[in-house]
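Report on the structure given below.
Complex shown without one protein chain; remaining protein chains in place.
Residue numbering begins at 1 within each chain, and the chains themselves are lettered A and B in the order written.
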Amino acid sequence: MVLIVVTGMPGAGSSTVIEEALNLKLKGREESIVFKSVNYGDVMYETALENGLVANRDGVRTLSGEKQREIQMRACKNISKMSENMNLIVDTHCTIKMPLGYLPGLPEPVLRELKPDQFVLIEATAEEIAARRQKDKTRERDAEAESSIEEHQFMNRAMSMAYACLTGAAVKIIENHDGALDKAAEAFFVLMNRLSESEPKP
Amino acid sequence: MVLIVVTGMPGAGSSTVIEEALNLKLKGREESIVFKSVNYGDVMYETALENGLVANRDGVRTLSGEKQREIQMRACKNISKMSENMNLIVDTHCTIKMPLGYLPGLPEPVLRELKPDQFVLIEATAEEIAARRQKDKTRERDAEAESSIEEHQFMNRAMSMAYACLTGAAVKIIENHDGALDKAAEAFFVLMNRLSESEPKP
Partner (left out) sequence: MVLIVVTGMPGAGSSTVIEEALNLKLKGREESIVFKSVNYGDVMYETALENGLVANRDGVRTLSGEKQREIQMRACKNISKMSENMNLIVDTHCTIKMPLGYLPGLPEPVLRELKPDQFVLIEATAEEIAARRQKDKTRERDAEAESSIEEHQFMNRAMSMAYACLTGAAVKIIENHDGALDKAAEAFFVLMNRLSESEPKP
């Protein structure tokens, strides 16, 4: 089966692009292609909950680094098991920006376990992402926020090449600009089709 | 023996730089340094042909992803065997831009088998590469093409760092600007000399 890892920083809109793409119907066909989407963070939370490590969602962040890595690996094994029987989209982050800096979303042991067939980077301009993150909806541009988003996008692209090198999977950049969600969803839809068609039938 | 991996995107001129450098004679000496150059794509095609998988060159592209990886690995083993008895230059791509995105030209298993001593990125400006790719030779600049070439060059540089990390080999950027092929060839020639001199004699 096919496993696609989709990443986007907060405000890039990766979850929305996935949802829209899954809603698209193949022209002239009634059923859509069969892909299930899971959010890596959700699976981590559920895994921590099942193991009695947290009482609520915020609990995950307060776990020690060691415990977080343990949960990350267990969640990874759960996702890996799911992907044996279905085409899977894993919605996650390429790098996570933390007080300690840029943390890899898919460190080597996670990559070795997941064996992704494809990476997708959902991107937008720094200006668009900064505006989407602003809650007060003021229209003033924030140069510092934009420069920090550009740096993060740089690190994500560089990290995606390390992921590609270790897995052999390709990295597709899909731009999700304001007012063009349908174009981004279409591009992702075409990619899903291409990947599921190239898959040998069981 | 020394194995140099030279990469350049279409239009960067990697094959021309290699050819010119191999033609250069060491000043004051009649023989040139002994390096053989092979094109990774050619070796893949020959390997596929020998195994009866394709009837012509275009056939390689129509093979399934799995078959392509198999051919890529067999070609890699052939190149690796060649490099035991001679100094070798492997002319290939750092990443290949495909409908599925940026595909690593040298994924981890290929790197582990080839064990390159040196990487070379042949580069030019996006404007130069775009112009070299234009077949109709109109002199109009194509901003979209140039921006896409810049993105590709970014991904190549980032990928080369992943290659360097896994192999310990250095990455040399050689600029191959319009009208300065001799300078690029000279830089590559100097590099070949330096590498073959540092090599312990058998």
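Just so we're on the same page, a contact is a pair of C-beta atoms (placed from the backbone, for glycine too) under 8 Å apart; a residue touches a chain by one contact, two chains touch by 3 or more.
Worth saying up front: this structure is predicted, and the values here are computed from it rather than measured.
Novice: Using the definition of touch stated at the top, determine which of B:I149, B:V171 or B:A185 touches the missing chain.
Specialist: Only one listed residue reaches the unshown chain, and that is B:V171.
Novice: Among A:M9, A:L22, A:M155 or A:A169, which residue is in touch with the absent chain?
Specialist: Missing-chain contact among the listed residues: A:M155.
Novice: Looking beyond the chains shown, say which of A:G52, A:G101 or A:G179 touches the absent one.
Specialist: Hidden-chain contact among the options goes to A:G101.
Novice: Pick out the residues on chain A that sit against the missing chain.
Specialist: Interface residues of chain A facing the absent chain: 64-66, 69, 95, 98-104, 106-109, 111, 151, 154-155, 158-159, 161-163, 165-166.
Novice: Need a quick check: the contact residues on chain B for the chain that isn't drawn.
Specialist: Looking at chain B, the ones touching the missing chain are residues 118-120, 157-158, 161-162, 164-168, 170-173, 191, 194-195, 198, 200.
FYI, only the chains that are shown with their structure count from here on.
Novice: For chain A versus chain B, what separation do you get between their C-alpha means, in angstrom?
Specialist: Here chain A and chain B have centroids separated by 32 Å.
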